[in-house]
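Every protein chain except one is present and positioned as in the full complex.
For clarity, chains are labelled A and B in written order, and residue numbers in each chain start from 1.
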Amino acid sequence: MTAKPKTIWDRLEDIPREILYGLLLICVIVPMLFPIGFPVPISAEVQRWYDTIEALPAGSVVMVDFGYSGGGEPELAPFAVATYAHLFRKTGIKVVTMCTSSEGPLLWERAMVELNIARFGKEYGKDYINIGYIAGTETAMAAVGKSISATTSTDYKGTPLSQYSIMKGVDNAKDFALLIEYTTGGDQSEGWVRQWYTSYKTPYLCCVLAMMVPTMLPYQKAGQIVSVVSGAQAGQVELLVKVPGRGVKSADVITVTHLLCIALVAVGNIAYFGKKFSGGKS
Amino acid sequence: MDLASVAQIWLAALFTIWIYSIAFRDNPFFKFAEHTFVGAAAGHSLVYGVDNILRYGWAPLTAGNMLYAVVFILGILMYMRFHQTYYWVSRVPLSVIVGIGIGLTLRSTVTSEFIAQIISTAQMKVLGLDAWTAFSNLLFITITLATVYFFIFTFPKVHGGRLSLISTIAKYGMMAAFGYSFANTVLSRFNMIFGRIDFLMNTWLVLPYAMLALPVVLILVIYAMIPAEKRPWPKPKN
Partner (left out) sequence: MSIVMKKSVPILLVFITSLIFLAEYFVFPELKDVVTLLQNWGIILTAFTLGFGAVNMFMFHGKQVSLRAKGQWPYSLWLLMILVLFTLVGVIMGATSTSYSWLYNSSYFALSATVYSSLGFYMTSGIYRALRAKNAESALLLIVGVIVLARNAPALAAQFPILVSMDSWLSSVPTTSAQRGIMIGAALGAIALGLRTMIGRETGFLGRLTEGEKGG
């Protein structure tokens, strides 16, 4: 029996994956070689994030959790860097960082290098500190919320916390004006709601991967999280804080690749319906 | 730039290209990178496990808090799980972890994921608002209730007949939510691809000889994608 010749619909419906991947790579590389400079509109959530930090009075202490792994760095790090820049630009804000991800301490160091912290004139141990990775996720969050000194006595490099002036008068969740989280894990993002917001009502800003945003929206709607944003919106916060970086650079690539996706959806559906209405089977 | 930084960038770039090669065909370079990843992940976990044990366990113990000796014994006993006969000994320390986890989540899950969500839904107004907001709020409440109904009541009788309307509303609500999630997942992944390509183009390729090395690396990877029996070299051992 001879095989039926392929119709145009068959060909459209079965484009080889190598071509699809090649198109994707072209859509990523070309806008990087020839930047277009597409505008980046500011969304309501990112504006709320910015306004919350902007409203912090001098003397506030902020807890930041570096809870993401290396896989999430390309998306979350630009947002984290821009937010640190915002915090450090404000006068008298102290930042205590902890890590619920084992890669957190090393990723935090990468972020500090990208931030170029020297330009803000901030001193480690006086204006900011990293108390390191604490295993156990929610157990760690609960322990730190109860008492940092009872949980750990050193920073992430093993230096006693007693040597640092930033930790004077800062011991539990009640001493923090704001909690900021960057994570690739639902355990962390939801765990902070359970362990800090529920017990201590600490205002909570949550930055997750774009794919995790829908699962966090109910918390935002219930007022448990002030603002849920995705790392992919880093370009917006970079513009607000006026520190353009990787986030703004990605706008062109994201636009072109998403246009490619919409085109592929259209082609796939045209092929499907074309085949269906011309009597072929999918 | 010092030699260590240059070497670091070169290694990271090669690993990046080798991992991406799996999108086209499996090949020995990908396998090499994959096994490096798995070994590094296991090693990294072990390193930070030891770091945490020393910082949060050994330090208080050596400071005089002898009660921490108990947790060290329990921690070591956890590795009995790998023993054929005495694996059950590891249940004791595991029970402590499970008990802590249950205690922590139970005491706040009720408030944060149950009561707070119900209060938030119940507080939504449907009267005294403009038509669109009232409709949106009503739709919100309906989809929430329908979805809870869909998941809690699983026996077939409650999804049959006229009651099937509730399941239908829940399914359509969830389809919309999954469509939203799917589009956001695409955004996430493409953002990550941009991050890696940005590294390759703006951190690696600006280094001396990198532009010359790129086609060589790509040709080698493509060559490695040829099935072993069709490759002129190296020949597979029989």
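The definition used in the following text is that contacts are C-beta pairs under 8 Å (C-beta built on N, C-alpha and C of every residue); 3 or more make two chains touch, one makes a residue touch a chain.
If you're wondering where the values come from, they're calculated on a predicted model, not measured in any experiment.
Colleague: Of the residues in chain B, which ones touch the absent chain?
Modeller: So the residues of chain B touching the missing chain come out as 4, 7-9, 11-13, 15-16, 19-20, 22-23, 31-33, 35-53, 56-57, 60, 67-68, 70-72, 74-76, 78-79, 81-82, 87-88, 90-110, 113-114, 117-118, 120-121, 136, 139-148, 150-152, 170-187, 189-190, 192-193, 195-196, 199.
Colleague: In the whole complex, what residues of chain A lie against the chain that is missing from view?
Modeller: Here the touching residues of chain A are 15, 17, 20-21, 23-24, 36, 38-41, 43-44, 69-74, 102-103, 105-107, 109-110, 134-137, 139-140, 142-143, 146-147, 150-151, 156-158, 210, 213-215, 217-218, 220-221, 232, 235, 251-252, 254-255, 258-262, 264-265, 267-269, 272-273.
Going forward, only the chains that are shown with their structure count from here on.
Colleague: State, to the nearest whole Å, the distance from the C-alpha centre of chain A to the C-alpha centre of chain B.
Modeller: That gives a centre separation of 14 Å.
Colleague: Touching chain A in the complex: which residues of chain B?
Modeller: Counting only chain B, the residues touching chain A are 23-24, 44-45, 48-49, 51-52, 55-56, 59, 100-101, 104-105, 108-109, 111-113, 116-117, 119-120, 177, 180-181, 184-188, 190-198, 201.
Colleague: List the residues on chain A that touch chain B in their complex, please.
Modeller: The contact residues of chain A facing chain B are 17-18, 21, 24-25, 28-29, 32-33, 71-75, 102-103, 132-135, 138-139, 142, 151-154, 158, 190, 193-195, 197-199, 209-211, 213-214, 218-219, 221-224, 230-232, 246, 249-250, 253-254, 257-258, 261.
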